[in-house]
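Only one protein chain is missing from this complex, and each of the others stays in its spot.
Note that the chains take the letters A and B in the order they are written out, and that residue 1 is the start of every chain.
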Amino acid sequence: MAELLQTRGLSRHFKVGGTFSGKRLHAVDDVNLTINSREIVALVGESGSGKSTIARLLARVYKPTAGEIIYEGRSLETLRRRKDLLAYRGDVPMVFQDPFSSLNPAYRVKHGILRGLILHRPELDAAQRRAEAVRVVEAVGLHPAADILERYPYQLSGGQRQRIGFAQALAYRPKLIIADEPVSMLDVSIRIGLLNLMAALREDEGVSILYITHDIASARYLSDRIAVMYGGHIVEAGPTEAVLSDPKHPYTQLLLSAVPDPRAPLDPAAVADRGEPPRVIDPAPGCRFRGRCPLAVERCEAETPLLRELGPGHDTACHVAEPDREHTR
Amino acid sequence: MRSVLRNRKALSGLVLFLIFVVLAAVPRLFTSITDPNKLAFAPAQPPSGDHLLGTTALGQDIWAQLVYGTRQSLVIALVAGFFATVLSVLVGVSAAYLGGLADEILSMITNIFLIIPTFPLIIILATYAGKGTLTVVLIVLVITGWSYGANQLRAQALSLRNRDFLESARVRGERRSYIILAEMLPTMTSLIVANFLGAALYSVLTAAGLQFLGLGDPNSISWGTMLYWSQNQQALQSGMPLWSIAPGLCVALLGISFALLNYAFDEISNPALRPVRRRRAAA
Partner (left out) sequence: MPLLSVQDLRVEFATADEPVVAVDDVSFSVGEGEFVGVVGESGCGKSTMLFALARLLSPPAEITGGSVEFRGQNLVTMTEKQLNVLRWRDFSVVMQSAMNALNPVASIGAQFADAIAAHAKYTKAQTAERSVEVLKLVGIDPVHLKSYPHQLSGGMRQRAMIAMALLFTPDLVIMDEPTSALDVVAQRALMVQIRQLQAQLGFAVIFVTHDMSLVSHFSDQLLVMYAGQVVEAGPTRTVFDDPQHPYSRGLLDAFPSIRGPRVPLVGIPGSPPDLARPPAGCRFQPRCPVAEAECDTSRPALFPVGPAHSRCLLNAPKPSAEEVHHG
């Protein structure tokens, strides 16, 4: 599996508190994330964890405050010309969360797809663009495609609109789709259909997906690898099954215990935690989870833990976590 | 179009407006007089078969003046309204979308024009520009009329700015100018039309006011100048009340037609505002 995109020390800070204040909100700090080709990586975290900011950094909506993003071996900083940036946008499109505001209500549904084709596949003529629009709409499971393309967004259901969002992304022949909470606003019975669609896209179109969500259960269902974010940091990352069956970071353990699973009995642990994620403004060094961590020790106060490999491909940023018995490092 | 016909407000507003349009377009259909300003008749006549509304103190047919005057008032309303709206849209929407320093500067300019008391400004401008020709009046109206709309449009554009479809266009790689013109504006048509109708209304009333004060061209034919001359000749006190009332009523009616069209447009484009009339249950 080839490495498609890699972030190194990626950080993004925002100014808060008025024009003259020096305070900085550390939305994302020192993130190293790798996405390979033909792979679905889930980025899991609560609101304020920084996962949406990562999406926007990768989609070049924001520029990083520090660190770099390496795509296919080249740093994104080297993309100066509009042409190069456009090519990147064609390779790495984004799908948005809200089906009710992600399509322009003033235009028919084909508008976004055709605009995307005009911008990113200029070699096509009008007839070819039309044919391609039909192809991607069918590829996302909407039939009859020609009919759907002529509809306005208000004539489609939430699930259908989200599929159009994926169709728009597919039209570019992308390598990596950034999906920012694509199913959170859909009804539960519709979500599975879209999750299955994403898995199919990885198989049939060979595309990678960065699946950003707060729902760890759907992350498990869909992804090959998972990264857990807290307070702007990645606290645990690795193959999905490994991380979820043997979570090493106390925050991952907390998340897992809080997920309601009707088939399992109620886990009395972690009930004491009220669920107040931090707003990280001008943070001091040390682990950002220490205030809520039942295992915190003195070292957690002074020293920010870095990701250490504690199992095969399984990294954890915690001073207290134990490596796998078989894993020697 | 069907929804326009079904909506009572729209229909009445439209009918009223069209009446004025016809009067302005083909005044000869409504009066045989070709030059309403010519002092051709006996002064201060009460309404009669020859003179529907009587004559002025100077011997002009009031009805003829009214009919011919429609053209100027309508032109003022539509032209000033249009240009004021264009300015509002450009400044308001750009300020919202560009944000940062550009927004600060544009908003400051908008607010300056907003706070300046309009009537004194109008009077100063009109007097300074000489006894106003139509062009001067139009310019003055546009300069004083755009800022209110700009604020409104900026507010709406700000609320739209974070809508995902705009971010989607940005992530797609569209240019900023394209996003503002082709993605944002089409979703704001309701407010832009409302702004236009509001600006047209403002222009009608303010132009009449300017002309009433004598700051227009007193020799031109318009409702406002009729008001000027009738007040000058103390029409209400001298037994020629129609000379004042008729043009005043027309100004009001044209204004009402714009207001009705405004309501109607809102209701048609936003189904949530429509009154729900229960259909009688089938027997």
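Convention: contacts are C-beta pairs under 8 Å (C-beta built on N, C-alpha and C of every residue); 3 or more make two chains touch, one makes a residue touch a chain.
Predicted model, so just to flag it, every value in this text is computed and none were measured.
Visitor: Which listed residue, A:I70, A:A258 or A:V320, touches the chain dropped from view?
Guide: A:A258
Visitor: From the listed residues A:A145, A:L244 or A:C300, report the one that touches the chain absent from this view.
Guide: Residue touching the absent chain, from the options given: A:L244.
Visitor: Hey, which of A:D84, A:E150, A:D187 or A:E298 is the one touching the hidden chain?
Guide: Considering all chains, including the one not shown, the answer is A:D187.
Visitor: Please identify, in ascending order, the residues of subunit A that touch the omitted chain?
Guide: So the residues of subunit A touching the missing chain come out as 46-47, 157-159, 187-193, 195-196, 214-218, 220-221, 241, 244, 254-256, 258-266, 270-271, 273-277.
Here is the rule we use: only the chains that are shown with their structure count from here on.
Visitor: So how far apart, in whole Å, are subunit A and subunit B when each is placed at the average of its C-alpha atoms?
Guide: 51
Visitor: Can you check the complex and tell me which residues of subunit A touch subunit B?
Guide: Subunit A reaches subunit B through residues 59-61, 85-86, 89-90, 93-94, 96-98, 101-107, 112, 115-116, 119-120, 165, 168.
Visitor: Inside the complex, what are the residues of subunit B that reach subunit A?
Guide: 163-165, 167-174, 183, 186-187, 189
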